[in-house]
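Here the complex is missing one protein chain, while the rest keep their positions.
Let's turn to chain A:
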């Protein structure tokens, strides 16, 4: 076996989530072969990874949301890795943004960080726990419906 390119593309958590969910559907339809011992590894890793990603905000994303997010990010001049981290984690505080964006004090002013936060929280849908909290809180907040 030969590895031709160990880093050909970066994948967002949403893409992996989509891929694994589709794979699971396919295998459910084709029935009995998933119980053979050879498929056990695939079952384990699919189950665990799906469980992990389901607890992140990526669960409710869609290709349109991701596209909208990336177009909105163009004006902020961030690197690919930074945009990917923002997409995967959906930071809600300035502290989290400072972690993910390198040298954010020099590159972004306070207003830019606020604007960035606003773009992130308005375009990307909230994670499952945040939604639960929103339902129990009495404070009404505007939440954009995922497309």
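One rule holds for everything that comes next: a contact is a pair of C-beta atoms (placed from the backbone, for glycine too) under 8 Å apart; a residue touches a chain by one contact, two chains touch by 3 or more; residues count from 1.
Keep in mind that, in the parts below, contacts and distances are computed from a predicted model.
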{"item": "Chain left out of the displayed complex - its UniProt protein name, from \"4'-phosphopantetheine phosphatase\", \"Cytochrome b5\", \"DNA-directed RNA polymerase subunit\" or \"tRNA (adenine(58)-N(1))-methyltransferase non-catalytic subunit TRM6\"", "value": "\"DNA-directed RNA polymerase subunit\""}
{"item": "Absent chain, residues of chain A that touch it", "value": "1-13, 15-16, 19-20, 23, 33, 38-39, 41-42, 44-46, 48-49, 51-52, 56, 81, 85, 88-89, 93, 95-96, 98-100, 102"}
